[in-house]
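All protein chains of the complex are present and in place, except for one that has been dropped.
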Amino acid sequence: MIRDNNMIELIGVTKQFGEMTAVNHIDLIVKEGEFMTFLGPSGCGKTTTLRMIAGFEEPSDGKLFIDHEDCDNVPANLRDVNTVFQNYALFPHLSIRDNIAFGLKLKKLSKEEIDKRVNKMIELIKLEEHINKKPSQLSGGQKQRVAIARSLVNEPKVLLLDEPLGALDLKLRKEMQIELKHLQKELGITFIYVTHDQEEALTISDRIAIMNKGNIEQLGTAEEIYDTPKTKFAANFIGETNLLTGYIVSQDSEKTVVNLHNQILTIYDADKKYKERERICVCVRPENMHFVDYLPDYSEEKYNTITCIYEEQIYIGNLRRHILHTPEGEPVKITRCARKGEVYNRGDYVKVCFSKKRCIMVKDEEV
Amino acid sequence: MKRKLGPASVFYVLLFLILLYAPIVMMVAYSFNNSELDMGWSGFTLRWYRELFAAEDAKKAVINSIIVSGCSTVLSVILGAFAAIGFHKFDFKGKDLLDSFFYIPTIVPAMLLGVSLLSLFDILHISLSKVTIIISHVTFCMPICFNNIRVALNGFDRSIEEAAQDLGCTQLQVITKVLLPNLVPAMLSGGLLAFTFSLEDVLTTFFVAGPKDTTLSMYIFGQMKAGMKPTINALSTLLIVVTVTLGIIMQILQNRSIAKSK
Partner (left out) sequence: MDKEKGKTKRKKGVLGNAFLTIGPMALWTVLFFVFPFIYIILVSFCSRDQFGNIVYSFSLDAYKTLTKAVYLQVIGRTLKMAAIVTVLVTLIAYPYAYICSKASKKVQSLLIIGVMIPFWINSLLRIYAIMNFTSKNGLINNFLMGMGIIKEPIQILYTTGAVYFGLVYSLLPMMVMPLYSCLEKIDPAVLEAGRDLGCSSRQLFLKVIFPLSIPGIMGGLVLVFVPAMFNFYIADALGGGKTIIIGNLISSQFSTAKNWPLGAALSVVVMLISTVLIFVKNKIEKARTYS
């Protein structure tokens, strides 16, 4: 039998807490050596899913395989996965060295082996001068390194990280993101990472699972998710986006015609099939939205054009963000290079446009 | 809002503290006073301490108290710690109710506990002895230890236990390798608190002590009723030194366990 390289397999996994469904029938495969991120708002079920893989929660239904082994009734201490907790969860009574050696000692490895592996780990996380300190004497960033080392020293098949950088300040956070990414590539261990920070997810992941209300809304690489969000939620949650509501007029094999408050638009996106008159949202990233007046190669063939009312502009260093709204009151944002000096006044009627190929449609639904 | 105190406040605080400490300081001073009581200061002496150390009944009372309070403390810490860990680890119906039930012995007046236990021992034909005192003391010391350890456990981050499990601990190992080492300060401070409560109890012990099992507090009470004696001053001074030292250790332990859980 040829084995695939599936490290984690979730098949119809469901978790219910009383009446509340935290995770709703999830199917997911994580490949060996992959950096997978669960991204979603709080309460979306991402942490619960992680805790089921770790063994802290039992699925109410469904199957869970780690390296092709059925995990039903395997307690957390016998699973070959380790977790890095958001608040570090270091043992306050043990020194840094003993914290890192904790798992190895439980496995009853020889003293030399433990020393060898612990020392290698301490070197890797660059905390050599702190090994005899207690956790309370370390800074947040150092504690996080220890927590990661304490898990990695056991050479688990999968490392689970539950918002591990949540308590750090922004600058340190960005540094640690890069460090984690490098560490993962170097060791080749499968990482499953939970975060609610979309930028973080885009930065570090091989693939992202966007979760909402216990479901996986979309699964894909950062580019796939950013460029072709499959649902309104995914479009909204990752990056900034303009959502213009309308309905389907007609659809053929290569393009879709949409009515947007009585403006007829053509969109070269026919991947998803819609019924006639079905309500949809057209999503356009702010950087793909242009002012007709300032677009030299503008043509009606290539671009969809709508009229908006200008509100204000916000200068944010390298970019300038223009805020407008449609006559129906839907907000429209346009980001342009800051040095381009588009000038409008509040209340001006402005023609804006976007390429017929650089926009997609999602179903209009309650998010 | 936090600024220097006004002169009236300083005066009040000083008066309050002076009145609080004057009787105690005076008692300590008189234990070194070379005169039978009520005669004013007439020179330094260690005579009363020598007399105290020579007194057989005082010695016996000290030994009794160490046995009684020691046993009560150890039993209370063990039973209290077991229950606190059980409360921390397991969920079941009626847990809150059981929780408040466990605290009742601490709010019930000590004397009522004494008379009701006396009646119980009487109907069960258990003759009064050190054992009956220990039983009574454990009844009101156990909730103190239980409470102390529970507070420490409540402040303990649950993900630390999960981390231990994640790294390969069985449920039992989580308790022995992670929970217990971190509970030592709370168990010690709870134990010390229980020890002082047991040591100073008169209201319960009065009813449940056998005739030969006079504890230190009972001994002092007996002597007090007979009037004032300089040897009692000396004994009191020694006891104060012991309890204040224990108290300070307890405070330090408590601060440490609070700092640790943060």
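By written order: A and B. Residues from 1 in each chain.
Basically, contacts are C-beta pairs under 8 Å (C-beta built on N, C-alpha and C of every residue); 3 or more make two chains touch, one makes a residue touch a chain.
All values reported here derive from a predicted model rather than from experimental measurement.
Student: Kindly name the visible chains that come into contact with the excluded chain.
Tutor: B
Student: Which of these, B:52, B:68 or B:138, touches the one chain of the complex that we don't see?
Tutor: Of the candidates B:52, B:68 or B:138, B:138 is in touch with the missing chain.
Student: In the complete complex, which positions of chain B touch the hidden chain?
Tutor: Residues of chain B in touch with the missing chain: 1-5, 9, 12-13, 16-17, 19-24, 26-27, 30, 37-40, 79-80, 82-83, 85-87, 89-90, 92, 98, 101-102, 104-105, 107-113, 115-120, 123, 135-136, 138-139, 142, 146, 196, 199-200, 202-203, 206-207, 217, 220-221, 224-225, 228, 232-233, 236, 239-240, 243-244, 246-247, 251.
Criterion: only the chains that are shown with their structure count from here on.
Student: Round to the nearest whole Å and give the separation of the Cα centres of chain A and chain B.
Tutor: The separation of the two C-alpha centroids amounts to 55 Å.
Student: Hey, which residues of chain A end up touching chain B in the complex?
Tutor: 54-56, 75-78, 81-83, 85-87, 89-93, 102-103, 106-107, 136, 147, 150-151, 154
Student: State the interface residues of chain B toward chain A in the complex, per the touch definition above.
Tutor: Result: residues 157, 159-160, 162-170, 173, 178, 181-182, 259-261 of chain B touch chain A.
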